[in-house]
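Every protein chain of the complex appears in place save one, which is left out.
Chain nomenclature is as follows: A and B, assigned in order of appearance, with residue numbering initiated at 1 for each chain independently.
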Amino acid sequence: MAKYLTQRIIYMVVTLFLIASFTFFLMKIIPGTPFSNADKLSDTQLSIMIDKYGLDDPVPVQYANYMMNLLKGDLGVSFQFNNVGVTDIIIKSLGPSATLGGLAILFGTFFGVILGVVAALKQNTWVDYTSTFIAVLGKSIPSFVFAGLLQYYIGVKLGWFPVAFWRGPEYMVLPTIALAMFPLATASRFVRTEMIEVMESDYITLAKAKGASWFEIAFKHALRNALIPVITVLGPLVVSLMTGSLVIEKIFGIPGIGEQFVKSIQVNDYPVIMGTTLLFAGLFVLVILIVDLLYGVIDPRIRLAGGKK
Amino acid sequence: MEQEKIAKEMFSPAQLDSAKSEEISKPSLNYWQDAWLRVKKNKGAIVSLVIIAILTIMALVGPHLTGHTYEEQNLQHNNLPPRIPVLENVSWLPFDGNLTRKNGDVYNAYEQKNVEEYYWFGTDSLGRDLFTRLWKGTQVSLYIAFLAAAIDMIIGVIYGAISGFVGGRTDNIMQRVIEILSGIPNLVVVILMTILLDPGILSITLALTITGWITMARVIRAQVLKLKNQEYVLAARTLGLSNGKIISKHLVPNLAGVIIINTMFTIPSAIFFEAFLSFIGLGLQPPDASLGTLIDEGFKVLQLYPYQMIIPATVISLIMICFNMVADGLRDALDPKMRD
């Protein structure tokens, strides 16, 4: 287990190192970044820049400095806001994004699991078909299309919820629904498949043979076994949340990382773009690692098998 | 025991046709026939296939039907809602050229602007014909998706086949590369690449394929490892066929199933990413049209002219749904696990 863990962490570091190097050289290549030319910068920015990155230094030294700063959590300085550190910008906008993402994954997986379990238990009935239909829609309709339609029909036409901004719980409803669709669809499909497989397994037959009721079989015996593998889709789900948050924060005007990122793209604020990209990459790698560990903790088969080694 | 009368003759030895008894009564279908039967039973997949075909045809001919080009502007005719002859008289269809003001008033934009012409799907803020732009955009989106899927397939199949087939150290190194690459979320790669390359059809396609082939390579490798030690491959080996020949002659045909399924899942994902990039400002730039740019432009005027977003949104959703349904259907049909 320890060996496996070390190996995983090494991969994680290598991956992050590659991405960081890539962003550095990208910044050197693209015109308009602090590393390639300084024409666009104000004097204060320039002095900070030179100070910070040692722009007079040879490239390898700059590279080393950049990496060192990264290790310290310093992602550089934004263009669009004078002198403001990218790290500060990200930290400031982290709140709404984390809230939105958390809500979406919570509601998405919760209702997705319910939908999947019900579909599996009522296999090949209209309940199952409806659930499949919802899942196909959720997986297929791009989040920005769904968000736009929600905003127009529920927000503008019906006026049930605020159309934009982030000022209280009622503002969270539409963006959460829009962002939760993909986790919901993914979880429901996954849980359905797992649940059907589990329900056909020998130990469920044995549970029936013991006289367990339908309810006990579905919820005491099958559900736990069907839910454990759901952890494995957490990685893809987090990516979908990051992707989704970019467009959904833009659509609903939520002051989060995603909106900041899209704005930065529009004004070529490369340090913010690169910083956010690195953040996403780090987050993703971390989630993958956590999934691995979690799987070991939750599933006693794996926990003990790993422990013996 | 009740004993009914049975002719004595019946108790003489029977002529057993041994060939007949050995005959397998289940008509033996080959893999593809069997798969096709299964796909045919899946009505959703068939309907989706038909819709995809129609949309593809429209993507090819649609841009040439109205006489307008996709970039031609006519500012006098801007922001006209859809109006279609005949259908305009069906009151519940939104093809009558009417618009609703913020205060709820309904007026006919064509009469107000004195336009005789019919714009089937309306015009945008620059007076460009949306029918033409829609199908042009569909064409571009599908083109990017097919191209990306094809490249993914080629790289993935070659990489996976080599990795699985050669094995040993090579396989080990190739797997480590995959492991590192798959730690990078495709969102990040796609964004970095589109920043590096100037936005355009090719650069977007390229960005999509950088990590896109990994899934394919993984699936192929797993299949190759499974097939590698099966008898007919061993036989081919002893007959002295080269590795390349064995891969192309024996393995690839057997891999066709997984390749098709995987490609069918790649296409909608590519369509999504293209639109996504356009929507956050990293995709194609106007006047170029793709489903993504159309939705992005439509979204900006959603509250005033909802049709400008709803029409391309419907098309992209339809494409995504249909490809996903076909992919699901194919997976169910081709997955050997499901065969009795």
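Side notes on the structure shown:
Note that a contact is a pair of C-beta atoms (placed from the backbone, for glycine too) under 8 Å apart; a residue touches a chain by one contact, two chains touch by 3 or more.
Heads up, the rule we're going with is that contacts and distances are computed from a predicted model.
When the listed names "ABC transporter ATP-binding protein", "Aspartate carbamoyltransferase regulatory chain", "Electron transfer flavoprotein subunit beta" or "Cbb3-type cytochrome c oxidase subunit I" are checked against UniProt, the chain not shown comes out as "ABC transporter ATP-binding protein".
For the options A:Gln7, A:Asn83 or A:Ser201, the residue in contact with the chain missing from this view is A:Ser201.
On the side of chain A, touch with the chain left out of the figure occurs at residues 123-124, 200-203, 205-214, 216, 221, 224-225, 228, 299-301, 304-305.
Counting the whole complex, the residues of chain B in touch with the unshown chain are 1-2, 6, 8-14, 16, 20-22, 25-26, 340.
Basically, only the chains that are shown with their structure count from here on.
If each chain is reduced to the centroid of its CA atoms, chain A and chain B end up 24 Å from each other. For chain A in complex with chain B, the touching residues are 11-12, 14-15, 18-19, 22-23, 26, 29-30, 136-137, 139-142, 144-145, 148-149, 151-152, 156, 239, 242-243, 246-247, 250-251, 261-262, 265-266, 270, 273, 277, 280-281, 284-285, 288. Against chain A, the residues of chain B that register as touching in their complex are 179-180, 183-188, 191-192, 195-196, 268, 272, 275-276, 279-282, 295, 299, 302-303, 306, 309-310, 313, 316-317, 320-321, 323-325, 328.
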